[in-house]
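Working notes, beginning with the structure itself.
One protein chain omitted, others in place.
Chain lettering (A, B and C) follows the sequence in which the chains are written, and residue indices restart at 1 in each chain.
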Amino acid sequence: MSNKVFAHASDAIHDISDGAVLMLGGFGLCGIPEHAIAALVKKGVRQLTCISNNAGVDDFGIGLLLQQRQVKKMISSYVGENAEFERQLLSGELEVELIPQGTLATRCMMAGYGIPAFFTPAGYGTEVAADKESRPFKLFGQEKDYLMEYAFEADFALVKAWKGDTQGNLIFKAAARNFNPLMAMAGRITIAEVEHLVEPGQLDPNEIHTPGIYVHRIFKGDHFEKRIEQRTVQAKSTV
Amino acid sequence: MSNKVFAHASDAIHDISDGAVLMLGGFGLCGIPEHAIAALVKKGVRQLTCISNNAGVDDFGIGLLLQQRQVKKMISSYVGENAEFERQLLSGELEVELIPQGTLATRCMMAGYGIPAFFTPAGYGTEVAADKESRPFKLFGQEKDYLMEYAFEADFALVKAWKGDTQGNLIFKAAARNFNPLMAMAGRITIAEVEHLVEPGQLDPNEIHTPGIYVHRIFKGDHFEKRIEQRTVQAKSTV
Amino acid sequence: MLDKNQIAKRIAQELRDGMYVNLGIGIPTLVANYIPEGVQVVLQSENGLLGMGPFPMEGEEDADVINAGKQTITTIPGSAFFDSAMSFGMIRAGKIDLTVLGAMEVADNGDIANWKIPGKMVKGMGGAMDLVASAQNIIVAMQHTNRAGESKLLSQCTLPITGLRCVRKVVTELGVFDITTRGFELREIAPGVTVEDVIAKTAGRLVVDGDIKTIVL
Partner (left out) sequence: MLDKNQIAKRIAQELRDGMYVNLGIGIPTLVANYIPEGVQVVLQSENGLLGMGPFPMEGEEDADVINAGKQTITTIPGSAFFDSAMSFGMIRAGKIDLTVLGAMEVADNGDIANWKIPGKMVKGMGGAMDLVASAQNIIVAMQHTNRAGESKLLSQCTLPITGLRCVRKVVTELGVFDITTRGFELREIAPGVTVEDVIAKTAGRLVVDGDIKTIVL
């Protein structure tokens, strides 16, 4: 079988070059491809377009790429929590395109499903609708106006999974699933980093979230930091 | 918590009445809602529109509804393997609409995703395209022509799952998944029959295929016949 | 006048057993603290979870289990995880029975503005535009006026719109307002607040007639 397994992040991303369009999975810092990001920082590729729901924080996630000024454009739904991002945006160094979160997620999925365009109500009547085709449809007995949106594709999709096998089958964990399986389907080349890399047959075929056909390269991350953005807990004494 | 659990198929389908539009999960006889079908036969509702990939065989699946002449219209991708079906079709008793399998599956999913219309290449240039809007799109570097197709919704979706909990969360098994999770999302009322009905917490939240929000009623089937349509085996002696 | 927690508590009275509910960030999040006894609702977090539980015990937080506010949370029996496309899929398909959101402005036709202030750094709409375009039943929880003392209940939004004609009810520190074809209909008034206060602080069309109760918490 042709080999999808790479030893290190740096090998897996070896051909990502300046100007590439990337998708990066994750919601906030949850389920982000932290090893691929670190390898991109080390490689020093520039002028990247990053499609990702968020832009990380100053010192983690996509924030690391922003620090090194490797990002030309961010396409996201929400970009708070990042002072360097704000500075680059206000200075005009960084281009930003904001897209409603559901539209962003669905556009990725549609690429993976081979559907070039679809209709969603999100953003109708707002500035998001500028220059977009719209028309009314009736669904579940309700008529309203919808915008036509296009599938999103990327040169490379960088995703993070919990478990993966050497054929590229992936299982995500809990809320770290988020955009990962959607972007996994939308990359011309999809690179998955996993916490646990196993042999074919060790994942239950019934529990696979992303079939290996969508995944071109896979590697095991050495150690996942999995930083928590908002640590909210109940004090033990309150129980 | 409001109760989604019904004791018997007959209770769960009590309000399906003449002329209802139904979706029925399954591929061939694999993963069909056999208890709901039996209850519909017993109830004797008529003039049903059945959206289902196939139409069963003469004495099982939707074939049982056809035998009792309860079906007015079938919407399917393939309707072979059923002599009574053929007879009713040729005599004009039964109306049939044929839809490409991928389009059928995707139209159900789109209803569940609140997307009223989308573009697919299937059927472009064929008689399926008659009266349909078409236009070219480029995806993954390739331009071709696509048809606009609409989301499919149903009064009732009847699906069959392997395991389900009392909140309606469902897990399907193997190839019995097929259209079931898609139709589960497309019913105004979705009724799931399961082999194993468990309490909330007994299904791993990470392994659920259909979240309970899409499922309105659930019941445990007494005994699933799970008939095999094409029994193909290797003789033991050949090993 | 209600405080933030009282606004949340009043909104919690709208919850019905078996509802699927999406609570936005801010006051809406507090609604979860006041779910009435005997009522069980399923909370959706749009990053991919149905059945959101409370914050974890100290030391038990899991980076992979967060809510849409990026806070560590827990699951409960019956929880289900899914991807972001399915999450907004169920939102768009109208499966969420009640959505509670904050807002900067609400117009008397139900328009809402809650994502962008011109001249200020724009952080993005996140899932707000998807939610307001699709939710069947949206309640806005907010202060009646902005920091400058200007009404946030307007005849027309002045800030960039998030969604059109979608808000059904507004709960502020002053009262509970249904949005109908007539505008903001005052249904309940907060203890210690007069109808004159409400009139003075409401810029949009306000309807004050019929039976106006005092809010009981």
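The rule is short, and it goes like this: a residue touches a chain if its C-beta (ideal position, glycine included) is under 8 Å from a C-beta of that chain, and two chains touch if they have at least 3 such contacts.
Owing to the predicted nature of the structure, the values given are computational and were not obtained by experimental measurement.
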| item | value |
| --- | --- |
| Contact set of the excluded chain (shown chains only) | A, B |
| Residue of A:9, A:51, A:74 or A:111 touching the missing chain in the full complex | A:111 |
| Residue of B:46, B:73, B:173 or B:188 touching the missing chain in the full complex | B:173 |
| Subunit B residues touching the omitted chain (full complex) | 27-31, 53, 76-80, 86, 89-90, 98, 100-106, 108-109, 120-128, 139-140, 142, 144, 162, 172-182, 209, 226-236, 239 |
| Interface residues of subunit A (partner: the chain not displayed) | 1-2, 111-115, 165-167, 169, 185, 199-202, 205-206, 208, 211-214 |
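Following the convention adopted for this analysis, only the chains that are shown with their structure count from here on.
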| item | value |
| --- | --- |
| Arrangement of touching chains [line / ring / star / complete / other] | complete |
| Chain whose Cα mean lies nearest the overall Cα mean | A |
| Relative to subunit C, chain with the most remote C-alpha centre | B |
| Where subunit B and subunit C are represented by their mean Cα positions, the distance between them in whole Å | 36 |
| Cα-centroid distance, subunit A relative to subunit C, in whole angstrom | 28 |
| Subunit A: positions in contact with at least two other chains | 106, 120-121, 139-140, 172-174 |
| Per-residue overlap in subunit C, given as positions that touch at least 2 other chains | 49, 75, 81-82, 85, 88-89, 91-94, 134 |
